[in-house]
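Missing here is one protein chain; the remaining ones are kept as they sit in the complex.
A, B and C are the chain letters, set down in written order, and residue numbers restart from 1 in every chain.
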Amino acid sequence: MSLRIIATGGTFDKHYNPLDGSLGFGDSVLPEALARARLAEPYAFQSLMAIDSLDMNDDHRQQILSACKSAPEGRLVIVHGTDTMRDTAAVIAAARLDKTIVLTGAMIPYLIDGSDAMFNLGSAITAARLSPPGVWIAMHAQVFAWNEVHKNRAAGIFERTD
Amino acid sequence: MSLRIIATGGTFDKHYNPLDGSLGFGDSVLPEALARARLAEPYAFQSLMAIDSLDMNDDHRQQILSACKSAPEGRLVIVHGTDTMRDTAAVIAAARLDKTIVLTGAMIPYLIDGSDAMFNLGSAITAARLSPPGVWIAMHAQVFAWNEVHKNRAAGIFERTD
Amino acid sequence: MSLRIIATGGTFDKHYNPLDGSLGFGDSVLPEALARARLAEPYAFQSLMAIDSLDMNDDHRQQILSACKSAPEGRLVIVHGTDTMRDTAAVIAAARLDKTIVLTGAMIPYLIDGSDAMFNLGSAITAARLSPPGVWIAMHAQVFAWNEVHKNRAAGIFERTD
Partner (left out) sequence: MSLRIIATGGTFDKHYNPLDGSLGFGDSVLPEALARARLAEPYAFQSLMAIDSLDMNDDHRQQILSACKSAPEGRLVIVHGTDTMRDTAAVIAAARLDKTIVLTGAMIPYLIDGSDAMFNLGSAITAARLSPPGVWIAMHAQVFAWNEVHKNRAAGIFERTD
């Protein structure tokens, strides 16, 4: 029943670089976010990579799959970029692990005003606790089977695929 | 399947009053919090009362129960003070409504640095979508049956009652 | 003695666009920032343009100079991008207006965690009230004559030019 949270980067974890005005990566914000969440039960945290999901290739996805396989926990939350969240979910789903795996992310970085990051994190950990084994995507407090959702880029939301 | 969020006050919704240095209530922060959450499906929002849960009496709890009964939605999230969340849950549970009702709150107000409010809100709405009819308390990404949880005041967390 | 604040864009005023992940411009944050500042005396606010200072050309600088000339106030604060703040200051200084004109900006946008925007705004308005006529640059609570300062890009600070 125990829980692991895996950081892979994505919008959720982007930092502003004051030297060049870009958004990039630094130390993951997740340890701070999880401390704020006051989780009462123990959990493991793993910072696996810190990249934009548009820059993820098959090697990165195999690394994420390996982390899912080798995790001793039965419930995993993967914080991931939104653009290719479904592609990573497909790779994990193909392995048919007997674990509840929930991918989540954010439309606005944790460190930027108006962020949805804490909301989605609360949703994803809850989904990981309540959902049966399988691969799920939790965004905007909805929990989708990984192959029944797509990102609507024009609206900036995840929607059920008809 | 549709969703209603009911604000009743509590720590989640406290505002700082610069004139006297106290924490009190003003317009609910929930419309802003819900807009940040980018909920993709329609929901109803109702600001029912704005009080500290230590100031709630039986009349207030009957008002909350009435709101639960008269809501056309089958899934309700009640944002409530943490100190008497369980007392209100008991009143609602006694009515045996055929609805999924989730109470949540925050240990640190939404408007104060380090708040758990957005996290708990994401957790509670997710719990309302995934849980069967009944009365639940969602705090720190855990979903407790209302009568199996208590607030540990010394630790500042909700724990399962043995 | 009265005061005008002029927004021109720059890092101070950048917004995150959740649809494409870029930082750009929207409604200026300055009305909100100035409300927070609780300024006790009246002031005028003018949103003149909203651009990155690297995209500013001579036309933009002439527009800013015109705004300085036509302002009825004797004390002006211009919120500007940091990269070409000195170039704009040079154009204004050449006009030898009998006004106190203070340029300021931010290394981290107002809307991003850890921003210096409010600090620099407080510094710049104070400098506009205390300094004699001339063109000044206020950053990091230092007030530089416009031609005695440069941005140290590697360090992310403004420094006195030797």
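Here is the rule we go by: a contact is a pair of C-beta atoms (placed from the backbone, for glycine too) under 8 Å apart; a residue touches a chain by one contact, two chains touch by 3 or more.
Treat the numbers as computed from the prediction; the structure is a model and nothing was measured.
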{"item": "Shown chains touched by the chain that is not drawn here", "value": "B, C"}
{"item": "Hidden-chain contact residue, picked from the options B:G9, B:P109 or B:G122", "value": "B:P109"}
{"item": "Touching the absent chain when the full complex is considered, from C:A7, C:I51, C:L103 or C:A127", "value": "C:A127"}
{"item": "Those residues of subunit C which, in the complete complex, touch the missing chain", "value": "33, 36-41, 107-108, 114-116, 118-123, 125-127, 129-131, 138, 140-143, 156-159"}
{"item": "Where the missing chain touches subunit B, by residue", "value": "11, 16, 18-19, 21, 23, 107-109, 111-114, 153-154, 156"}
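Note that in this section only the chains that are shown with their structure count from here on.
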{"item": "For subunit A paired with subunit C, centre-to-centre distance based on mean C-alpha positions, whole Å", "value": "38"}
{"item": "Computed distance of Cα centres, subunit B from subunit A, in Å", "value": "26"}
{"item": "Rounded Å distance, subunit B centre to subunit C centre (Cα mean)", "value": "43"}
{"item": "Multi-chain contact residues (two or more partners), subunit C", "value": "none"}
